[in-house]
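Taking it in order: structure first as structure tokens, then the write-up.
Shown here: the complex without one of its protein chains, the others still in place.
Read from first to last, the chains carry the letters A and B; within each, the first residue is number 1.
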Amino acid sequence: MAAHLIPRVLQSIAVVFVVVSLVFVGSRLIGDPIEAYSARNATQEAIDAARDRLGLLDPMIVQYGNFLWGVLRLDFGDSIFSEQPAWDEVSSRLWATVQLSLAAFVLILAVGVPIGVLAAIKRGSIPDLLARLLALVGQAMPNFWLGLLLIFVFAVQLGWLPTSGRGGFDNLIMPAITLAGFGAAATMRLTRSGMLEVLSNDYIRTARAKGLANRTVIVRHALRNALLGLVTVLGIMLAQLLAGSIIVEVVFAWPGVGRLIFRSISLRDFPVIQVGVLVIAVWFVAINVLVDLSYNILDPRIRVGSGA
Amino acid sequence: MSAQSVRTDTPGALISRRRGWMSRLPRGWPLLTLYLAIIGVFVVAGIFADWIAPHDPTDQTLVNRLQGPVWQEDGAYEHILGTDGLGRDTFSRLIKGSQTSLLVIATVIPGSLVLGTAVGLLAGWRRGAFDSFAMRLVEVQLAFPALLFALLIAAMLGPSLRNVIVILIVFLWAPYARLVRAEALSLREREFVVAARTLGASDLRVMTRHLLPNVVNSVVILATLNVSTVIIAEASLSFLGAGAGPETISWGKMVSEGRDLLKIRFWLTGFPGITIMIVALVGNLLGDWLRDFLDPQLRNVQ
Partner (left out) sequence: MTQHWQQLRRARLSRRSLLRASARAGVGAAGLALVGCGDDDDDSQQTATQAQPQDQPQQTQQAQQQSTPQQPQQAQQQQEDQADQQAMQQERQEQSAAEAEAEQQEQQAVADDNIDYNATAIGAYGAFPQILDQGSALARGGQSASNSYHYGAVFPLDPFGQAVPGGLAEWEFVGSESLTVTVNPGRTFHNGDAVTAADIKFTIDRLTGRADYNPEYNSAWTGELRWTGESTLIDDMTLSIAQADPSVDAANSLAVGGFPVFPKSYIEENGDEAYGQNPISTGAFKFVEWSPDERIVSVRNDDYFNGRDYAHAPRLAYLAGFEARLIPEIGARVSALEAGEVDLANSIPPDLAVPLGETGDYNVFYHPAQRGLHIKLPMTIEEDPYNPGQPNPWRDKRVRVAANLAVDVDAITQNIMTGRENYTYTLSSGQFGYPEELPEQRWGYDPEEARRLLVEAGYEDGVETDLIYLSGLYTNDQLFMEAIAEMLREVGFIVNLIPEDISKFLGEARNKELTAPYLFPQSAGFTSIGSMAISVGTEATYEHRAEVVSDERAEVDRLISEASTEFDTERRRELLSDLVRIHYLDAAWIFLFELVQTHVGASRLHWDPYFLQPPSVELWNLKSMKT
């Protein structure tokens, strides 16, 4: 297993490296905030001095080197606006975003998979039709619109849930639904098709022929194999939820990393942009590695094949 | 955009048993006609927007602003779907907006398709260094938060439709590359490819004459399914202020502009929102249908 893992991790580190390098370039190209947020009659010397303190007068390659050296030491500099360490700015909001992403992911699993399985078993029935319709609508709806509609209906008209902000469990419900909407619909469709494919396979027919109960067949054989095919996609979904939460965070005033990066871009607060994107990239590749690992564990054939 | 690039399949398996040429029509062909009719309306509205629209979509009449649609009390036949915050005709703007969506779809999908297919073919056929490089690139692209990148670009260059198109191409080529590469990898071992190779066909010839025709089906399916991704991504970018510039009328921008007034003027976001949904929905349904029709493996699923 380790033989498989090490190159995979190295590759992932390379991916993260490329992503943060791209962000470094991107956040240098959008300019710095010094001019915009200097005192009204600040002299050019004062502005240059401020730039110098941030290392912005160095040649680009030196800045890049400093940046990478900082990344290695986990020192990302201070936010230009809050003057707090950029890492603290991100990490203090990270849990909010992770919480939201995990809640959405749980929803995706809890809604997408069972309904997908049910739809496959009852193929062609009314529930199947409804499930497919739901999935199609879910995938065709922009999530900011879904969020606004949810607020309008459940917070304003019915008064069941708080409109925005972060606090108790009830604050989490609507943002999580909004974030999960697309993924749940996709999972539903995927589970359904995966199940159908597995159910048509020879070994299922054999199992049925052997006289195993229908339920046992579905749970022990079909579902297991269908889920195996789902793991990769679900993994990518979980990985992308973190980055995809910006819109949901804006709509629901959720104090997370997505909104922090969004605002930092408009303020040109590049240390924060860099850390934020780094965190998202690390999250993404880490989950991908985990998905690979779980795939190895779940699928005996691969386990044997890899000689672990 | 991110979570939405995950595509799925539904093996509708709508093909009936073989019974002559008529039977090759899929079971759902009346539905197919409906889908195509909707797409047709969308395309015609997009191309001939300037002739079809009852009003100039940029024409403002401030005194008539925020009129409801015709079936509401304050509605009038003059503006059947009402007017927006500047008294512009919503119906005409929807029609003009379909032009923008059409333009985005007609550039982004072929653009990402060609780029992704070329990379995928080359990677799958040549393998080796280019392959690993391309696949790492795909991974980088997936690991990169596309929305954030789009915001960076908009911050740099200002919002414009051209930037939206470029960003979407950059972030949608990867699924094609992965798909085509996988298929090319399995095709390269097949007899007819090996035979062509032994007969001395050039790389280019093998790729275009032998591999390409065999991946077209999958690519077309993916492209059809991408229609909804593109439309929703454009709307999301507009929502965050990184979409098309103020001169461009787009559905996503209409939803975004009307969102503050959702409570009192639901239809301002309702019409473009529902339009986005219908087009995205039909795109997905058509993609599903195409998959069932074109993908031979799934025909067996019954």
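Note that in this section a residue touches a chain if its C-beta (ideal position, glycine included) is under 8 Å from a C-beta of that chain, and two chains touch if they have at least 3 such contacts.
From a predicted model like this one, the values you see are computed outputs, not experimental measurements.
Peer 1: For the chain not shown, which residue from B:Pro159, B:Gly252 or B:Gly283 touches it across the whole complex?
Peer 2: Residue touching the chain left out of view: B:Pro159.
Peer 1: In the full complex, which of A:Phe24, A:Phe105 or A:Phe252 touches the chain missing from this view?
Peer 2: The missing chain is touched by A:Phe252.
Peer 1: With respect to the chain omitted from the figure, which of A:Leu148, A:Leu196 or A:Ala243 is a touching residue?
Peer 2: In the complete complex, the chain left out is touched by residue A:Leu148.
Peer 1: May I ask you to list the residues on chain B that touch the chain which is not drawn?
Peer 2: Residues 58, 60, 62-63, 65-66, 85-87, 155, 158-159, 241, 245-247, 257, 259-265 of chain B touch the chain that is not shown.
Peer 1: In the full complex, which bits of chain A touch the chain not displayed? Write them out.
Peer 2: So the residues of chain A touching the missing chain come out as 30-31, 33, 35-42, 46, 49-50, 53, 79-84, 89, 92-93, 148, 151-152, 155-156, 159, 162-166, 250-253, 255, 259-260, 266-269.
The rule is simple: only the chains that are shown with their structure count from here on.
Peer 1: Quick check: how many Å separate the C-alpha centres of chain A and chain B?
Peer 2: That gives a centre separation of 22 Å.
Peer 1: Which stretch or stretches of chain B touch chain A in the complex?
Peer 2: 1-11, 13, 136, 139-140, 142-149, 151-153, 155-156, 228, 232, 235-236, 239-240, 252, 255-256, 259, 262-263, 266, 269, 273, 276-278, 280-281, 284-285, 300-302
Peer 1: Would you mind writing out the residues of chain A in touch with chain B in their complex?
Peer 2: Within the complex, chain A touches chain B at residues 11, 14-16, 18-19, 22-23, 26-27, 29-31, 132, 136-137, 139-145, 148-149, 152, 156, 182-183, 186-187, 189-190, 192-193, 196-197, 200, 233, 236-237, 239-241, 243-244, 246-247, 250, 261-262, 265-266, 268, 273, 276-277, 280-281, 284-285, 288.
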